[in-house]
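The excerpt is restricted to a subset of chains, each kept in its original location.
Per-chain residue numbering starts at 1, and chain names A and B are given in the order in which the chains are listed.
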Amino acid sequence: MSTPGAFAPSGIITLTTDFGLADPFVGVMKGRILSRFAVARIVDLTHEIPAHQPQVAGFWLARCFEDFPAGTVHVAVVDPGVGTDRAIVCLLARGHALLAPDNGLLEPCRARDPRSEIVELAPAALAALHIHRVSSTFHGRDIFAPVAAELAAGRCPPAALGPRRERLAAVDAAVHSPAPHSAAVLIGSVVTIDRFGNLITDLDAERLKGIAAPRVCIAGRGLPLRRTYGEAHAGELLALVNAFGVLEIAEAHGSAAATLGVKPGTQVTVEEGEEHLLGGANRL
Amino acid sequence: MSTPGAFAPSGIITLTTDFGLADPFVGVMKGRILSRFAVARIVDLTHEIPAHQPQVAGFWLARCFEDFPAGTVHVAVVDPGVGTDRAIVCLLARGHALLAPDNGLLEPCRARDPRSEIVELAPAALAALHIHRVSSTFHGRDIFAPVAAELAAGRCPPAALGPRRERLAAVDAAVHSPAPHSAAVLIGSVVTIDRFGNLITDLDAERLKGIAAPRVCIAGRGLPLRRTYGEAHAGELLALVNAFGVLEIAEAHGSAAATLGVKPGTQVTVEEGEEHLLGGANRL
């Protein structure tokens, strides 16, 4: 199923970048895709990944790619190393093909499938696919778009892209250090803040299992864990397991980010409490 | 024509939300739609509705949905009550199906078709459509997307979603009170401000009919009613009936919002004037 040869393209391509939508960069990627595969169905996942932060792209992609049909090609271009000799890799995981620079972006996706496989894009494959004029600064247009089109069209099996690799490039993982004398049993951080001011953390719900009456601490505040926004009154801060399976800190009908004054990177800890507030949270 | 049974799907789905585009929330809704209906054609109406303001979504949806082919499914998710027991409703109006939380959002659409019908989404329909794992916080992905896909694919007739309803949930309408001694014959407010700084009001053009020489008052200024921006010189403030059939206050080649310093919610009144400036405005 997850062997490169077994990838069965759905004709769908998703795009995730840090390009924003103000410039035509995403549009020209779509033009290049359609020039090779006229009936591609292209979906934007997001183009507002913070500039040069592949780990944020990987966080979201890992939690979203399986919402698309198996056989989808996912292109993620957050690529501070463009123009250097960093590799481009194709990850085959759970029936999907994910194409990205080899800068750690794909690690959270790889971790979701113990049988995943990795192929490194080889110069010979570019030549075989007639990908010639490659700029030094815009591989999204010049490499990722045409390769994704060929994969999605079923004209290029993933195994033809290049040699198999055993692992992705290693990157420094964030190190979380608790404060001295902390009662924290879990330590994480805010990955991103959504449009509503909700703080989305890197703490997966399954890590909360077995913690009696978890109490979520951020910016000097301790918050109960609730099941949904509807369980809090307007203006109340709460923690919950969100729809992506991670711990989130929210303010009912308000902005937790504004109230707490926190930014991405802020530390979040979970302590074992005395009350039983967990409810159905880890059923989400 | 507008009976639930007569809805003939076009295969097109539009999306209107307050999710923004910075996060992948809209993208995953599309993934879930395509997972059920691979050839859906999905169009973004807008995802920048102000957070938790269903009335702004309803204002625009009512003025836009008929620009799409009959048989289109319009999904609108501006849903401050997600996770509570608020209902989800499907409105059948003028050959379109509109799916939204029952929070007043669909009222302006319903008002456009005296023969419209309302169906309330029932838990049994979710089970019948194999919609099982539903989070408490993201019904856009977990309910609206799959239901829209089934409607657009023609596999689920609207009548199968649940029981007929006579009316939508009542919501408080804005109350407009004129200042004492005002000569106002019409009172409304600014609904939204577009990218050019134009102030878009909730005053429909037809309400201007029969008012001799209308004079539009906002922020202490009285403005003539013109036919188009081109009739004003650069920097001049003017009022006109815009392409959506409502009164708009604009500055030719400038930003009325910046010049007047007003925000959404600001009161707008129309007085009967002495001059004859109306021209062809209500022909738009």
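Here is the rule we go by: contacts are C-beta pairs under 8 Å (C-beta built on N, C-alpha and C of every residue); 3 or more make two chains touch, one makes a residue touch a chain.
All values reported here derive from a predicted model rather than from experimental measurement.
Counting all copies of the one sequence in the full complex of this file gives 3, of which 2 are shown in place.
The rule we apply is simple: only the chains that are shown with their structure count from here on.
Chain geometry summary: the mean Cα position of chain A and that of chain B are 32 Å apart.
Listed in rising order, the residues of chain B touching chain A in the complex are 18-28, 30-32, 34-35, 38, 42, 51-52, 80-84, 135-138, 141-142.
Remark: chain A residues 10-12, 14, 16, 21, 41, 43-48, 60, 64, 67-69, 72, 192, 194-196, 227-231, 240, 242-243, 253, 284 touch chain B in the complex.
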